[in-house]
Each structure stands twice: as C-alpha cells, then as structure tokens.
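Removed from the display is one protein chain of the complex; every other protein chain stays in position.
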Amino acid sequence: MKMTPTRRVTLAATAVFLLSLSGSVTAIHAIDRLQANSVPQQALYLRSTKVLRRLSLGYTGLLADIYWTRAVQYFGQQHHNDSGDFRLLSPLLEVTTELDPQLLPAYQFGANFLAPKPPNGAGLPGAALALTQYGIAHNPDQWRLYYNLGFIYYTELNDYAKAADAFKRGSELPGTNDFMPILAARMAQHAGEFDTARMLWFTTYQSTKDARIRQNAVEHLLALQVDEDITRLEQVIQKYRAQTGHLPSSFGDIERAGFIRGTPADPKGHAYRLMPDGRIEVEDPQKIYFITKGLPPGAEPPQPPHEPQPDLK
Amino acid sequence: MAIAAIEILDLEKSYLVGFWRKRPKLALRPLRLTIEEGEVFGFLGPNGAGKTTTLKLLMGLVFPTAGTARILGMDMDDPRVKAQIGFLPEQPYFYDHLTARELLNYYGQLSGIPSKERSARVEQMLARVGLSDSAGIQLRKFSKGMLQRVGLAQAILHDPKLVFLDEPMSGLDPMGRREVRDLIQQLRQEGKTVFFSTHILSDAESLCDRVAVIHQGELRGVGKVAELTSGTQGKVEIVFYANAQQVPTALTALGAESRFGGGNMVNSVLPEAQQDAALDVLRREHMKLISLTPVRRSLEEYYIQQLRPAENEEIRNQESHKQENQKNELREEASRKGVGV
Partner (left out) sequence: MNSNVTGARIGYIAFNTFREAVRDRVLYNLIAFALLLSGAAILVGEISIDIERLVVVNLGLTAVSLFGVVIAIFIGIGLVSKEIDKRTLYTVLSRPVRRWEFVVGKFFGLTGTLVVNTFFMALGVFLALVYVAHKFEPMDVWVLAALYFIVLQFFIVCALALFFSSFSTPLMSAIFTFALFVIGNLSEDLRGFARVTSGLGGAVATAIAYMVPNFSALNVISQVAHGDPVPGRLILYNTAYALLYSAMAISGAVLIFQRRNLK
C-alpha cells in the first residue's frame, strides 16, 4: 500500500483516536474511583425541592428518576465502603418522592433500608414512617404502602397494634396480597411468633422485584429458621435433662432418647454444635446473618457482607 | 520534451443520488487531457457540464472515483503541488470581517511566503488588481467585481507556475473583463500556464491557445484555437461609408447581407467570390472603404457543433449499455465453461 501523505495522516489520526479513546475511558474510571470515596457531591446540596422542581423546567419525572438512581447508587456505595453512614439516604428519597410521588419503588426501598439500624440501614424508622405516610397520602389505593407501614411498625418499632391496623387497612384495597388479612389477624395475639415473622418476610420477598430487598428477606427467613431451630433444640435438651438428670454429650444421645432424628443442621447445611452447657451454637456465626440465637455469649448478631450476593431463588 | 503542466488521466467522478443514495450519477466521464506548460487553455462548456467538477478534482477538494492526474509532473495528491498553483473559484466568498490586505496577508502566510517579503508582495498584488485604495476595507463591503479582483490577487499572490480560474469573468462589467483579460495576457507573457473555464466564447477565442469543449460530463473536442477558426467560410466582410442611409442595390444584388453601424457606416457580408465585384461597386459609387476581412469560422460554431451530438446521447447510451450487457454475458459464458476471458 503506497504511503501517500494522506494515508500517513489517516494512520496517525486513527492511532490518536484509538489511544485517546482508551485513555479517556481510563480517566473516567480513575475519576469515578476518586469520587466513590467521597459522598456524592450533588446529593449534599439538596436544599429546596421547590427550587429543584422549578429548575427542572417541568421535567420532574426525569429528575425524580435520576435522584432515584442516585439513591440506590448511594446506598450500594455506602454499603460497599462499610461506612455505616447513610445520612443522605433519607433526603435523597425525600427529593425523589417529592418530585414524583408516584415512584413506588422509592417507598419500598425506604421501608426496607431507612428503618433498620446501621450497618444495614440508616437507622431512621421515624423517617421511614414519614416517607411511607407521604406515599400513602399520594397513592391511597396502593396496598403495598400499607404493607410497608405495617412492616416498619412490626420490625423496627415493635408496635404490633399499629402494625395490625396498617395490615388491615391494606387488606381492604384492590389487588392486595393474600397474606395481608392473615398478618393483620396474627398481629393481635401471635405477634412475637416465628410464623408471623416468617409470613411477613415471605410476603416481602414475594411482593418485590428489587434484588436487594429480596436478598435481605431471604437472609431474614434463614435467620428465623435458625432461631426457631435452636429454640426448639434447646427445649428438647431441657426435656432430656429433665428425663435423664444430666445434659447430653452429643446429638447421638438425644437421638437415641428418641427426641430427634438425624443430626440437626442449619438451613445452609452446617450442623449445629451442642455446647457442654446445653446451649446450641451455629457452626460458623459469620455465615448466617441476623440470627439472635446460637451465638457465642457476648457476640453481636452477624451482619451481611458488603458485596451483594447473587439472588437466591 | 517539456513536462506537461497538467496531465489528466481518465479522471472520473460519479455521485450516488436518490433518496437511498443508490443511483450513480456520472458528473465526469473518464477524462483524458493534457495541458502544456506556458499555454493558456480554455475549458468550455455550458453550465453543469462538469467544468467546476474537473477543477475541484484537480484542486483536491473532491476525490475522484477513478483515474488520476499529474500536475507539474507531480502526483495530484502531492502537497508540494499546492505551492505551485493558484486557484480562483467561481463566485468566491471570503472571510467577511477581514480587510483585503489582511486576507492577502493571511493567504500569504498559508502559502509560506516569508514575512520579510510578504507585505511588499501583498501591496504589489493589490496594486496589480487595482485595489490599493480599498485595501483597508472589510471584505463584506466589497462589490462582486471587487471580490473577483481579490480572488485573482490571492490566486497569483505566491507567484505560482500554474493558475486555475473558474469563470473569471463572471459578474464583471466590461471594464472589469478587460482588466482580467489583460491580466491573463500578462500571466502568459510571464511564462505561466493558465487553465480557465468559461462559457463566454469570445473571451476564450481572444485569449486561449487551445480549448476543450465539455458537455454533460464528457469531453467533446480539443484543439488549437487558431486551427479551429482558421477555415474561412468562404465569405468576406466589407465595412464602408455609404453615400446615404441606404445600401447600394448593386451590392445587395451580389448577395450581400448588410447592416448599418453609426452614421452612414455599413457592414456587408458577401461570398468571397464576389469580393472584387463588390470593390468595383464601391469605387463606382465613390464610397469610402474602411476594411475588408475574410470571415473566419467562429469558435461559436465549433462549440455548438461539439454540443450537438447531445441529441444522439440517448442512442449512444443505449448502444453502450447493450455492448456492456453483451460483454458481461460473454464473460459469464466463459467462466461457466471454465475459460478465462
């Protein structure tokens, strides 16, 4: 191929183009990494939604979507950084819903992640309540919002009466989930029971498409199972002790006594450990989250890791 | 043997037209033409014939679909060519907010004229095209004629060996056209080659050494002006003063076609054979002879003749299509039979 001056320029320009293309992509990566460690700048300066609304020149829907995306990003990022600091989540969700009160996923996100204590959430059940109530005011026939309300009252505030009321109101709305009336009924007498909690978390899992929320629900269901298992196992051990006068030395003892069949294991397949003092512990507390039983004395309930897990189906 | 100034070798340009840009339209059929150094060459043709396309191809403003050209012995893509050529486009348009002087200076910079000579050269050019007085006025205030002169100035600013002019007389008044003609004569005397396109034949006739006629993208004829117009038509033209506002009947009897000039001046055209008889009539009537000239075949006649085959264009197209198809069929036959064509 003859190397005319034109060809030389074409080659040089192509080389520059490709090099600068890859260079600029690299630079973007570097910048994003730099920004990731600092709290997103735009989020910090949310003063007035009214101003924002005016600035958006009527494209409030788009702006709401943008803020929604930012809220999700922010949460994931803070989670990833293990900072435990979610102070911007509430204002971000507030702005999102003020710009577009019909953005239902935002309320769900808020209910699941604003209310719980850090490092799982922002630890602001009050803000979560306010958000949900704002949502209800603007979307009075969305049963899910009542579900979220009941959920917050139940899980974080332990106010079973208000939870029952919320579930009841939600159960009267069109398209409502089948569990709602049952949940409403159970709140009255069986609020503290495993089955109630299990039903609640299952409803959460079932009624959302958000991977993060589902993940969270699954973890809670597994923890409930563990708590239930251990409660029952420890009761069995007490029965054994009452019957034989001493604590069992292994699961085999209990099995031979006819109280159980096989070696009990947790939902993830790890066998439980029988402690000399009659307690049951999980094999590895770090592997199951949210459990309140089966931990070594003085241990904190383990929290999920920072990397998002694949959705368990 | 001197190197030709321009060698055009089967230069071709086609465009894709139509809504989906699928149909090819041939703006310039393969053109083969040579222009010798030092000559003034006229490129004639009606509007849309392909004159400007050819010039743009040579200037590298547009890229050929086939063929190439050599300018001053160098390949047309060679950047060194540009230093030796000047170009005046049709109806030029320049930077509105520069003055004539600033424009020429800028172009001088781009042409690589060293700064020491540049301002002197610019003034020289301005004087040569008669714009010395308007040199400090912004170009947006220039009339068409003045712009044309700026155009000429920038074309010859860097003393190129070869000058391309696209319709240099367009939009000029007779005075302006005279000046341009004089300029071209001067360039020729300086030994430069001038290639200009025009559809005004009288200019071509008076200025050019050779001309080419192009029509509908195709070269129709090339030749020396002297040769093309040398043949007489067998007529002579007599200019004389008549005795009254009246053509002598004797003259008309000889088959003269006459018309009046100013006063009693008469122009008569009659067959060459009657030349002597006509002179006798004048002598007899005591009418004063002003001039006697053989009527040469005009360039116009040649031009129109070259254009006329246009009617046969369609037939020729069909013919060549048929030939193409036949050729293709033969080729297919041969390849099917496994024989190389």
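The chains carry the letters A and B, assigned in the order they are written, with residues numbered from 1 in each.
Note that a contact is a pair of C-beta atoms (placed from the backbone, for glycine too) under 8 Å apart; a residue touches a chain by one contact, two chains touch by 3 or more.
All values reported here derive from a predicted model rather than from experimental measurement.
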Problem set entry | Selected from A:Arg70, A:Arg144, A:Arg169 or A:His220 as touching the chain missing from the view | A:Arg70
Exercise. Hey, which chain B residues sit against the chain that's not shown?
Worked result: 56, 59-63, 79-80, 82-83, 85-89, 92-98, 102, 106-107, 109-112, 138, 151, 154-155, 158, 164
For this session: Considering the whole complex rather than only what is displayed, give the residues of chain A touching the chain that is not shown.
Result: 5-6, 9-10, 13-14, 16-17, 20-21, 23-25, 27-28, 30-32, 34-35, 38, 41-42, 44-45, 66, 69-70, 72-73
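Here, only the chains that are shown with their structure count from here on.
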Exercise. How many angstrom between the C-alpha centroids of chain B and chain A?
Worked result: 83
For this session: Mind listing the chain A positions that touch chain B in their complex?
Result: 4-6
Exercise. Quick one: in the complex, what on chain B touches chain A?
Worked result: 75, 77-79
